[in-house]
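The complex appears here without one of its protein chains, the remainder shown in place.
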Amino acid sequence: MVAQETETMEAAEVSGRREAVHYIVRRFGIYLFTLWAAFTVAFFVFRMVPGDPMTILLGQLSRAEGQLDPEEAEVIIAHYREVFGLDEPLYKQYVFYLGNSIFRGLDFGPSFVAYPTPTRDLIVQRLPWTVGIFTTSVLLAWIAGTGLGAVMGWLHQRRLTGLAVAVSTLLQITPVYLVALGLIIYVGFALRWLPPGGPYAAHLQPTWNWEFISSLLRHAILPMLSVMLTLGAGFTLGMRALMISVLGEDYLTFAKAKGVLPLTILKDYALRNALIPQVTGLAIVLGATLNGIFIVEVLFQLPGLGTLFVQAMGLRDFNTMQGIVLFSIFAVLTLTLIVDLALPLLDPRIRKTV
Amino acid sequence: MKNARILIGVVMLAVILAVALIGPSVVDRVLFPDESPTSRGSYRPYQLASTAHPIGTDGDGRDGLAVFVSSITPSLAIGLIAGLISTSLGVALGFFAGYAEGRLDTLLRILIDMVLVIPTLPLLLMLAVYIERWDLYKLALILGLFGWAFVARVIRPQVQSLRERSYVDLARLSGENTPEIIFLELLPPLLPYIVYVLSLAVVGAMLAEAGLQIIGLGAGGLPTLGFMIAKGFREGVIGVGLLGQMFLPAGALIVVFLSLNLINTGLDQIFNPRLQTTIEGR
Amino acid sequence: MSTLLKIRNLSAGLQGRRAITQVVSNVDLDVEAGEILGIVGESGCGKSTMAAAILRLLARPQALQSGSMQLTLEDGETYDLLQMPEKKLRQFRWRRLSYIPQGSMNSLNPVLRVRRQMTDTLVEHGLTKEEALGRAGEVLEQVNLEPRVLDSYPHELSGGMRQRVIIALAVSMRPALVVADELTTALDVVTQRQILQQMAAIRDELGTTFILITHDMGVVAQVADRMAVMYAGRIGEVGSVKDVFASPLHPYSQALIASIPQQSGQRVEGLSGEAPSPWNYPAGCRFHPRCPRVFEPCSEQAPALRPQGSGRWAACHLFEPQFEPQNVSDQ
Partner (left out) sequence: MRDLLVVEDLQQVFKGRKPIYAVDGVSFRLPEEPTILNLVGESGSGKSTIARIILALLRPTAGHVLYKGVDIFTRDRKWKRQFRAEAQAVFQDPYSVYNPVYKVERVLKLVIRKFGLASSAAEARQRMEESLRAVDLRPQEVMGRYPHQLSGGQRQRLMLARVYLMRPRLIIADEPVSMIDAGMRASFLNILLDFRDTYGISTLFITHDLSNAMYLGGEIIVLYQGRIMERGETQGVTKAPLHPYAQLLMSSVPVPDPSRRWEEDVTGLALAEGGPSTSSQRQRCLFAERCPQSMDVCWQARPILRIPDGADMAARHVACYLYQEEQKRG
């Protein structure tokens, strides 16, 4: 009898490994499918907007660059049509578009903002700003918020946490751009503690000396702070709620009955379980905050993707706008995939159920 | 009222609504009888706060307070219309997905997730390029069309869990057909939750609207709170010392969000008794 | 046999929305060393609250607790669990008295392997890592589980296996007393029998005392030595299982036993009415609104739990000498 049981447990182990592989393959499959579907939707949205992009482009071109030679414009537009295959039937355009996405690494031809630099290079140029300032602040906000929320949840019956919850709630509901505006106005203009905008002091050249770097950092504080305050408050409240609900679970009562040290209970029992949904939350927020980040970049005049997008919009730069949208879809989906794949490390149950 | 949060939230919302509805006529008749405080060039622009103009005048020579009180209603209207559109679309799709089984359900779930990852703001900005003249309804409609995925995503699991309850089986045994089960059995218990989601959608739409204005929907800017903030920022009203023209609209937005948040968490406390744990309850 | 745990006048309550409600009221109960004591009652009668109260696991701000709980160990030392400071209590729990909570299917931490959950407890109580691991394997064997269970996560085990892990954990420090709340609810009958026999085997081997809290009269009849019948937060009757089943004294025990479905053809009548909730316990004897033998004093005065000879106790005015003398033997 016992031997039989051993066998089933071994079988379970093998099937567990197989399930892990299956989980990864399935997640990856969903990722690719979603990516394809999102790109397809984006394609049709771009094509469905009223008006011929080329006509608008032409009008825009002559307006923007005034004395643009009509022939030169014709050349550019012809080039565009060729690159995009806009004279082709829709399905061919679609195939071409997918081909571009896959084989040329999100390359959709030259940008107009900085003609003839390709869109992709432009995005790559601007990316360090967005990643350096915003991704960093989202991650920092997540770490700080999770820690703070855990403490607040653990001590949830103390009086002080009531105040902290109220402050967090207020911060959380305030849109990030209002916090940014407030910081610009108060800290930047009224108090003059920190520069209210721009990537670095205007008279400096980007070089690796201390003067430049310190200026860079001083300029980064306010935008990062605005993102961290609002998102951090959200993460704090979320983690607090998760902790409180985990504290009500049976295994926590049992751990207490077992006489396990409070610190061990906090670490191995409460935190580890509460972290699972909190990590999923990070993935969702990473996607959702993109909107707010665009605005913050514009408000602080940082040369990231958001500003690029607004510039491109001003010039009706069809290529660049599409490139940025697709790039952000790609980034968000990839981040979600990474979080999803990391999740089983935290939660052994996921390996079984998809 | 049993719940302090709901009470405070309702009072705050009522104050904002009162200002939005009665404010314009009060300002017109009491403060500025026989004048048109919201027409361009009525006054000298950028006047500092005074008894004549409590928060000064704006760059177009209008009275700041009059502009402020008349901006609230359009903001709320956009939020409400867009929220209603996205909630009804999302609820319909969430119910459909929650009621579907197998492959269809998986497909719908992926569709919802996919729409969720498409960044809405850039798309809205792109649309702004092509739409020459914005009006309130167009903006509300578009915001609503972009917000349904979130609603569908949260409604779907709720429907699924309700559908597992045996009262749905009992209803079928009592001779109810599928539409009756959806509208008489599944929808009513979810109504409080749907109201909750609606308020989130309203907040989301107002947020997006103000964001769009601030980033520069610009050209045909609608007279909303967001537009007032954006305009004030662009014209540098703070530098001139007209703080009120910035903080009043921003404060109004925050008050709306806060009141809805308070009402929601209060309702959650009532409908979700998990916070009050008792041992005997098990 | 010596008395291991002497509970006197124990009351425990919960903080409701408005007021503190007494869920367990003035309970007197002796637990003998080495016995299996069954506590039975309908749902909501305060059994679980009493279990948690014995371990002092009711969360501080919500619960009030009064009375005394004297635990006398083999070496003759006596401790009052109610007076014990929290820090000492944490050491004391598990080493001297442990707990198997209701819903023990969910009592294992889902994200830690069984090994970690067993050793962290043992190390906390003074064993070294190696000793702890050895002990874990030992107690698992005692409950007929393979040592490789240590490497599993809880979700990989069946309900019966998880229950065994919990039992192994509960006896891993060789405590004098284990309080088991609804040990086998939600298990299949075969597994239930295995678990219950496992418990009895551990008692025989180690001399551990068990308090077995259950709503199932069959479970008590099968494995308990003595039983206490609880109703609405009070003890109605205490006695050996054989005696109580053969001739229940308290009208509530009588009704409980009479309403057990036996064989087809022999119809039994159920107990009418509903057990009161702690928020509106009736005055006097709390059973009087449903009692078939109710008389004057029942609605006014709560009967005390008094000895009725041969180790039996009952709380009923029928046995109070100052009231109408009753012939008890015809029960």
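Letters A, B and C mark the chains in the order given here, with residues in each chain numbered from 1 onward.
Heads up, the rule we're going with is that contacts are C-beta pairs under 8 Å (C-beta built on N, C-alpha and C of every residue); 3 or more make two chains touch, one makes a residue touch a chain.
For clarity, every value in this text was computed on a predicted model and none was experimentally measured.
Interface note: of C:217, C:285, C:302 or C:316, the residue touching the hidden chain in the full complex is C:217.
Although one chain is not shown, part of chain C still touches it, namely residues 42-43, 144, 158-161, 188-194, 196-198, 201, 215-223, 241-242, 245, 255-257, 259-265, 267-272, 274-275.
If you put the missing chain back, the residues of chain B touching it would be 165-167, 169-176, 185, 188-189, 191.
Going forward, only the chains that are shown with their structure count from here on.
This structure's chain pair with the greatest number of C-beta contacts is A-B. Inter-chain centre distance (chain A to chain B, centres taken as mean C-alpha positions): 23 Å.
Annotation: 53 Å between the Cα-based centres of chain A and chain C. Counting partners per residue, chain B has 277 as the residues that reach two or more other chains.
Touching chain A in their complex are the following residues of chain B: 110-111, 113-123, 125-131, 203, 207-208, 210-211, 214-216, 229, 233, 238-239, 246, 250, 253-254, 257-258, 261, 265, 274-275, 277. Interface residues of chain A facing chain B in the complex, by the touch rule stated above, are 30, 33-34, 37-38, 41-42, 45-46, 49-51, 56, 169-170, 173-175, 177-178, 181-182, 185, 189-190, 244-245, 248, 287, 290-292, 294-295, 298-299, 309-310, 313, 316, 321, 324-325, 328-329, 332-333, 336.
Taken in their complex, chain A has these residues touching chain C: 2, 5-6, 9, 12, 16, 157, 249-251, 253-261, 264, 268-269, 272-273, 276, 346-349, 352.
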